[in-house]
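Working notes for the structure below.
In this view, the complex is presented without one of its protein chains, the others remaining in place.
Now for subunit A:
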């Protein structure tokens, strides 16, 4: 007997002989009753033993789960039926009554009944709710081996060693037990003894049919789940199929094949199959309709005793001499292949269908594969050839066969393949448009075949090859049990090898750069050259995988969809209620095939892995997008970020002040840290903040921390270090109030206040010290006073040698006014991006200087925050001084007040806020921050020469403030003119920028046109440059205006170029002079021709054309003049030029030739170099101005743009920003 390749063992246990098996209807559990008296509860999915129940004495043969309750029942050779709770893990009660071994026990599917069959020749029905015997069926005259309820009707079937199978009608019993009765115990006893007829003549259970046909005892019998069929297995080695109608039952056929006692049989729950097992160590599968053997599975040494089917899924279990095996009859993985937006797959009906991912529609059947292999074996793999629209299908039947079939253009119903090519092989895949590879595992040969099925080459793969997969163009991935080889078909050799155990599937990424090797519990990601990138282990079996477009691998296990990044970071995407096979991920949709080969779409939330991917790729824009658009908050992401070293990003997600504080400290974000410290206001936090701030050199925050902590000594020293004498003086006063002399002394020393020190010494009666201090500082009067006070004379005092008096250094720089250059916190680009302050997000575009900028900005930012913070901090500040205030007498109360008021000092002006509130250069200019504005412009459009922008800068600056006269005698109050009129939040206000886009278009532009028309080109060129400068430093109100601005820039730029050409021509000299110089004349004609090239408004173009035409005509270049005339005519428009052109055309056509050859090809497309005023033909290399787009020959690179006169030619920038 050959073991069928289709039977797949999922679980095996080792134990003594298994006599009974029961599947849990929902959970992956199986109960096994053993000959050794033990009952085991296994999780067959995890392969773990959940529990053991040992109360029976001797072998346990019958076992069954209740369908809904957490109960099971067992029956043993101790004559006992036991009902157990698997929750409380104990036997609930025992039903006694049988007088011999119990063979089977079963729950009824809805009534609280248990059916048992026993060697005492009876079949009994028990009510497990009131724990009573309700029916005893007698009639068999040998051991009753098996008895089962019908799944729907009131029938029982039983098998006995008396060679008969009996069908019992128990409808009477149901009637009696569903009717309300009040029967006494005596009545019940009486009825039982009445030979099963009750007082009304009804019988609880009557034999309906007796089926005779087995020649030996019958071991098992089973009803078909839906049809009126019965299968039985007997010691005559036969499996018999019976049919019954309302009135009779008869034998249909016999399945012959077992060569030892047949022990068990059952109907396949979903397919037309019968399964049986026997002491001949085989499990056999029979075709229900033909009664022929379909498959058989042989075990080496164990006899099978029992077989059971899972009620729902395609799973069976068989008990044998040494345990239990759980198995599937066939692979459920549908064969499939994807190409672009199409999925091709083979249905359970063995037809090929396709599914469109975009339209979400299934195609009709494209092809029927019924004839391929045996009818009960579905194909294993499918390989699709898009060039030929054909599929290559592998079926495991007959030791492996492949079939090459062309798909019809559009399917309509089951289409039998017209032409197929077959052969034997275990694995077959397309390797090229017209080649496929076939592996034959038994002969260990790989054949490369062409489409007419002829072998073109053939080679021996590495030993033990089990499977082959596509390995990239011209390559195969050859799978052996311990390794994967990358095999070059042309060279016939293995080019790379990676040892991975048990690879079963290979999934290529969409870009073909990576492949995932799936084995039972591992995913290994490799590059296309078979270098391992990462690997991960799953305890649950991995079923399938597919790649996201962004390079994230999604894989499914039995119960989850998970993801892994290339670096091995993985996580759960969602749970699954049933196993699916992933085929494609698109956006939030995961497409998969379920076990019945139906396409399904699962919704997933890709946020988490997208975010992690963006993090790995440092794609801040994407991260920003994700953060802003999804609620990606949670401990897991925070700890992930922290773990990965991105505390500053984690900071963005956290609300909890303590965590925020920790993270802020970790990434050195002092602003946030101090905000949180304010909120938490506990010494512990202030201490940490102070330490961190000190290491940053941010002494302002250090000061606040010390104030909060009332660390007077440290505070004094800080003031000394920062040279803040006024505050030191205040510290001295506070010390005085506190009566802390040490502190007072210290402050006096810091301040260099000798008198105070002397005074203090006197106060505490340390006259010697006071005297010495006075003496050493040459304060003779004071000395005298002390001497008088102590009643001593100078002679009585012995003085040590006195050195030079100490005096503290005077501060040179008022460090206390601002922070030192602080240590750059790890404020990421990302964080800046969140604040909308970074221009171009892509890192590589930013030169190092820009990174510096960011730090500058960051410093600005922190300054702003600090000011902002202090504004609100006044009250707390006072609170921080609480202790001092208590000690200070009431009269002096004002002092503290004053202190707190000017602790903030003057605030930042609104103009300073503008620069912080906006990333636009114009707003920085309005705020008077010219330097940062220049940096912005330089970064955005490569501005290098700012002098021409000066009027614009000053214009904006002048428009930013008004002067409100207030109190007489004082300068007027300055107010700041805003464009955000309704805004009062200081963080949102923005300045008014004069000459907005509308003004430019309606005023400046028209003036420019006017000067063009009136031929005032010098003025005109300045007006258009002015427009360019005005746009360069400006702000607009929306994206649509940005587009408008771009148009205006382009247009103004063309005018500047055009006017520049004409002005250059005029500079050649007066007409007469030019006429005398042939070179100048040629140049003059060229320039007049080029003048017509820039894309200016049509009426203006007509002017340039007329001028050029005129020039050409005067100098007898009739051909050129003709072409200009033609262009004038083509442009159409006003009458005057048309008339002239017509006239000119008529004249020139008489003699269409040029007297002077000029460099102007009227037919070619070209642009004019704005510097040299010569053509740049398409194909020539050129440079551009990043702002106005004017073109230059490459040699001008690095110079200043001739058009805007601001930007550097060829310098790239992040693009002009006009709208935040």
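Simple rule for what comes next: contacts are C-beta pairs under 8 Å (C-beta built on N, C-alpha and C of every residue); 3 or more make two chains touch, one makes a residue touch a chain; residues count from 1.
The rule we apply is simple: contacts and distances are computed from a predicted model.
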item: Which of "Nuclear pore complex protein Nup85", "Checkpoint protein", "Protein FMC1 homolog" or "Coatomer subunit epsilon" matches, in UniProt, the chain that is not displayed; value: "Coatomer subunit epsilon"
item: Contacting the left-out chain in the complete assembly, out of A:1089, A:1200 or A:1218; value: A:1200
item: Residue of A:93, A:250, A:963 or A:1177 touching the missing chain in the full complex; value: A:963
item: Residue among A:645, A:972 or A:1010 touching the omitted chain; value: A:972
item: Candidate in contact with the missing chain, chosen from A:471, A:723, A:994 or A:1008; value: A:994
item: Residues of subunit A in contact with the chain not shown; value: 871, 894, 898, 901-902, 904-910, 928, 930-931, 934, 938, 943-947, 950, 953-955, 957-959, 961-978, 980-984, 989, 992, 994-995, 999, 1003, 1196-1200, 1202, 1208-1209, 1211
